[in-house]
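This report refers to the structure that appears directly beneath it.
Every protein chain but one is kept in place in this view of the complex.
Letters A, B and C name the chains as they come in the text, with residue numbers starting at 1 for each one.
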Amino acid sequence: MTKKLNVAVVGAGYWGPNLARNFRSSREWDLAAVCDLDRDRAQRVSDLVGGVAVVTSLDDVLADPTIDAVAVATPAKTHHAIVLAALRAGKHVVVEKPLAPSRTEGAEMVAVAAELGLVLMTDHTYCYTPAVMKIQELIADDALGEVLFIDSVRINLGLIQPDVDVFWDLAPHDLSIIDFILPGGLAPETVSAQGADPLRTGKSCIGYLSMPIGDGAIAHVHVNWLSPTKIRQMVVGGTKRTLVWDDLNPQQRLSVYDRGVEISHESLSSAERAAASVSYRLGDTWSPALPETEALSSMATEFAHAIAEHRTPRTDGSAGLRVLSVLDAATRSLANAGTASVVHSELSALEVAS
Amino acid sequence: MTKKLNVAVVGAGYWGPNLARNFRSSREWDLAAVCDLDRDRAQRVSDLVGGVAVVTSLDDVLADPTIDAVAVATPAKTHHAIVLAALRAGKHVVVEKPLAPSRTEGAEMVAVAAELGLVLMTDHTYCYTPAVMKIQELIADDALGEVLFIDSVRINLGLIQPDVDVFWDLAPHDLSIIDFILPGGLAPETVSAQGADPLRTGKSCIGYLSMPIGDGAIAHVHVNWLSPTKIRQMVVGGTKRTLVWDDLNPQQRLSVYDRGVEISHESLSSAERAAASVSYRLGDTWSPALPETEALSSMATEFAHAIAEHRTPRTDGSAGLRVLSVLDAATRSLANAGTASVVHSELSALEVAS
Amino acid sequence: MTKKLNVAVVGAGYWGPNLARNFRSSREWDLAAVCDLDRDRAQRVSDLVGGVAVVTSLDDVLADPTIDAVAVATPAKTHHAIVLAALRAGKHVVVEKPLAPSRTEGAEMVAVAAELGLVLMTDHTYCYTPAVMKIQELIADDALGEVLFIDSVRINLGLIQPDVDVFWDLAPHDLSIIDFILPGGLAPETVSAQGADPLRTGKSCIGYLSMPIGDGAIAHVHVNWLSPTKIRQMVVGGTKRTLVWDDLNPQQRLSVYDRGVEISHESLSSAERAAASVSYRLGDTWSPALPETEALSSMATEFAHAIAEHRTPRTDGSAGLRVLSVLDAATRSLANAGTASVVHSELSALEVAS
Partner (left out) sequence: MTKKLNVAVVGAGYWGPNLARNFRSSREWDLAAVCDLDRDRAQRVSDLVGGVAVVTSLDDVLADPTIDAVAVATPAKTHHAIVLAALRAGKHVVVEKPLAPSRTEGAEMVAVAAELGLVLMTDHTYCYTPAVMKIQELIADDALGEVLFIDSVRINLGLIQPDVDVFWDLAPHDLSIIDFILPGGLAPETVSAQGADPLRTGKSCIGYLSMPIGDGAIAHVHVNWLSPTKIRQMVVGGTKRTLVWDDLNPQQRLSVYDRGVEISHESLSSAERAAASVSYRLGDTWSPALPETEALSSMATEFAHAIAEHRTPRTDGSAGLRVLSVLDAATRSLANAGTASVVHSELSALEVAS
C-alpha cells in the first residue's frame, strides 16, 4: 500500500479513544481529525494520541476532501443519520456495533452504501481477536467438519442499561461472532427468545436465544447481567471435532477436541439399531497457539484493505444487518411468550425501508 | 429405631446392585431378597452383598408378609404395573427415576399410594448428595434470598439412548434437583423446549428447557449428549447471594458469592432512574465444607424414617410426578416448535387417569 | 500365553485386596491363595474375589509346587525375610513398595534374585498408569528432547505416619516415576533434602528433595502432609517440549507444550551475548488421549510376561533399590542440615550387604 488513507474519528466517548489510538498507530491510516460536539472531549482524545485536529462540526469533517473515511463511535440512535450523511459525502464508513437501533434503518444504510459503491463496515471487534479468527479459519478449513451446534455463554455482573435489555447489550457479541465463523453467515429462519426480569427493572436481565442454523444444527446464546461468576465460553460442536473457546483462560483459550459421537446412518431402520450404531471417538486435545495482536488494529487494517481493493470487508454492513435481524426477531419472540419468530431477510427489510 | 424393616430389591440390572449394597449396609434395613426374572443376575447381586435370598417371581416377594417394602429398579415401562402390584400387596415402595414412562401413569401410582396410606418414594438420588442437601438448606434458611434464576448445565459425550431423547435421559436429574431445592417445589405454569438432532438419530441429542418459576424468576436447563467437555454446573441466583455448584470440582463443589446487583425500587418511575438506582455489592466468596456421605445411603434412611413416622418422604411420588409433568410439557413444546406448553397439574392428571 | 501362572497374595491388609482382585481378573494369572497370619482377614479378601484358598502359613504357600509366584503386601519391615524365603523356595516375587526398609536389605534381595535367576519386581503402581506410561513413551521417543528439569509436587492433608517421615511415605511415588521415565533411570550422584516438622511430631511433615540428574539437569520433589489443597503435579522440561502432568485433572491430565526457551550456543563467549542469543518458541499445546486401564492390571500382566520371557520386568528390584538409595541419601542429608549426600550405587550397597 503506497499511500496512507485519511480517517476522522467521530465521537469521543467510551469507544472513540480506542479507535483513535489504533488508527493513529496504523501503517495504513493517518488519523486526520477527532470530531465531537463537545470540544473538550475531542481535545482529550487528541491529546491522548499526541495531537490531531479537533473538530466540533460533522459537516466540516464531511466537507474535507482529503478525508477518505470516518469511524463512527456515537450513540446507536445517531448512527443512521451520521452514516447516511457520511456516505452521501462520499466517505467510507466503519460504525460501532450495533449498526443501527433498528433493522429497518440498518437495511437502508446497507442499501445506500451499496448504491454508492462505498465500504460500510460494522466494528464487530471480537471478530478480529486472534481466537475468533482462528475459529473461523478452523471451520473454513473443515477441521471441525459440519457444525452441529454452537452454545455461547456470556454472563457476568453487568450494569443494567437504561435503554436496552440484556439481549441488545450483550448478544451482539455472540451473534456477530457466530455470523463470522459460520461459512454462510448467520441466517436462521426463526429465533426463539426467553427472558426474565426478576428484579423488575422493566427489561430482561437474563436472556436465552435459540435458533436453527441449518441441517438440524442449533445455535444457543445465554446472556445474563446478574451472575457473579463471569463466564465467556463458546462451544462449537462439529462432525469431526469440537472446539471450546474459554475467553477467560489466557493460558488456553482454544481447545480442539478430536473426539465425538459417531453414528453410522445405514443402520437407522429402527431405534434399537440407532443406539447400536453409535460409537465414541476419544482422541487427543489440541490447543493452538494464538498471536498477540490487538483486535482493533486488525480491524483498521481490514477496513483499509477493503477500500484499497474495492471489496467487501469482513464484518461489513450486511453482517451488522444480520445481527440486527436476529435481535429484532428475538424481541418479537420475547413479546410473544417465546414463540419462534421469523427472521426477516435483508431483502424484505429493504423493501420495508424503501 | 428399635426394629429393622425388611426390603426386597426388585430388578438386578444396572442400578439394583447399588440399591442392594446400600440397603444391606443400612442400620434401618434388612435386605430380605433380590428379585429378578433372570436368576443368574439376581444371584450375582446376592453374591456381591454377601448372600441374600434370590427370588425370580415378583408374586413371591409380594406374598411374603415379612417384607415391608420393595425397591424397584426395573425398566421404566414396567414401573406402573410393578409399583401398583406392590402397593396393593401393602408394601411401601421406592422406585427408580423416572417414576413412570408417562405423567398419567405416574399420577395413578401417586393416587393409589395416597389412598392406601403407603409410602411411595422416587429415587431422586442426586437430592441426597451432600451438595444438593446443602443447597436446599441454604435456600430454606434464606441465605440466598429469593431465587431469581436457576441455570443448570449437564453436558457430556453421552450414549444416545434407543428409547428416550436427551430431555428424558438427563433432564430428570436437573428437574428433580430444582424441585427439591425450591421451597415450593417445581411447579411452572408453562415450559418451552428447544431441541436439535443434527446427527439425524431420530430424537433430540441437544436440549434447552426454559420455565418461569414465579415472581419473574426463570429456570433453564441445558442437556447435551454431544459435548466432548463434561460440564455439570448449576447457578442459583438470589436476591442476597448467588450460589454456583460445580459437581466436577471435588475441591470446591459449592461456592456462595456474597455479591450481586442491588436495585432500589422506589425510584423506578423511569428507565433512566432505574439504571441510576442499580449498584453492585462485591463481597466475599464462601465454600462450605461438605460431609462425605453416600447419597443412596441417605435415601435409604429417609425411606425408613418416612415409613416409621407415617409421613411423606422427601422426593416422594409427587416429586416424581412433578418432574414427569415438566418433561411431558417439554415434549409437547418440542413438537410445537418451542411454543410454551402448559404444565398439567397433578390434579388434572389424576382426573385423566381415573 | 498358553498356560496361566499361579500366584499367591501374601498379606491381606490395605493393599492385598487390590492385588487379589487384579490377579483374579487377569488373563495371565490364576489366583491360587490368599495368605495372612490372621485367617479372618484372609477370608474376607477371599470372599471379596469370589472365593480362593485361604492359608495362614507362609511356609505352606512356599512349599506348594504349583505356585509360581507370590505377591507380597505385608508391612515393609517384613519384606526382607519374606521375599528371601520366597526366592529361596524358587518363587518369582512382586513386592509392594518400598522394596525394603533399608538400602542394604534391598540390595541383598536384588542380589539373591539375580543369583537364582528369578524375577523380583517392585510394585511401583504409578508407573503403570496410562499417564506415566505415556510420559515414559514421549521421552523415549525424543518428543521432549533432553530433559532439563523435573519438578514434582505431591501435597495434601495426609495422615502423619507413626513409623516413617513424609519423604519415606510420599516421595517413593515421585522417585519411582522419575526412575521410570528417565531413559537411564534415577541415578543421581548426590541428594539434598530439606525438611520441617513445625507441629513437633518427631519427623519431617514437609519435605523438599533436590538432585542433579546429569548434564546440568535437576529433579526436585516437594512432599507435604500439611497442605489443605491437594496438588499432584509434575513438570518435565525438555529441550524440545515441556510436559505438565496434573493428576487431579481427569479432563486433561497431560499437556505437552511445544514452546520453550531457545539458545544458540555458538555465541556464548560473553554473558551479554548469551542473553541476546535467547529466544522463545510459542507453539501449540497438545493433550494426548489416554486409555482407561487399571494400573495394577497392567502391572500383573508385566509380571507374567517378564516371567514367561525370562527377562527383567519394568520396575524390577533394581528400580526399587534405586529409590531406596535416594531415600537413604536424603535421610543422611536431612541429618546433616541439607548438605548434599552421596547416593550409594547398587554395587557398593551390595558390598556392604555381603
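In the analysis below, a residue touches a chain if its C-beta (ideal position, glycine included) is under 8 Å from a C-beta of that chain, and two chains touch if they have at least 3 such contacts.
Please read these numbers as outputs of a predicted model, since none were measured by experiment.
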Which residue of B:Thr285, B:Thr312 or B:Asn336 touches the chain not shown here: B:Thr285
Contacting the left-out chain in the complete assembly, out of C:Gln161, C:Ser297, C:Thr312 or C:Ser345: C:Gln161
Selected from C:Asn6, C:Thr122 or C:Asn224 as touching the chain missing from the view: C:Asn224
Listed residues C:Val244, C:Ala295, C:Ala329 or C:Val343, member touching the removed chain: C:Val244
Chain A residues that touch the omitted chain in the full complex: 47, 50, 229-230, 248, 251
Residue numbers in chain C that touch the chain omitted from display: 146, 148-149, 151, 155, 157, 159-163, 190, 192, 194-203, 205-206, 208, 210, 212, 215-218, 220, 222, 224-229, 235, 237, 239, 242, 244, 255, 257, 259-261, 263, 265, 268, 271-272, 274-276, 278, 280, 337-340
Sites on chain B contacted by the missing partner chain, in the whole complex: 252, 255, 258-259, 282-289
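The criterion applied here is as follows: only the chains that are shown with their structure count from here on.
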Shared interface numbering between chain B and chain A [over half = same, under half = different]: same
Geometric centre distance via CA averages, chain B-chain A, whole Å: 40
Multi-chain contact residues (two or more partners), chain C: none
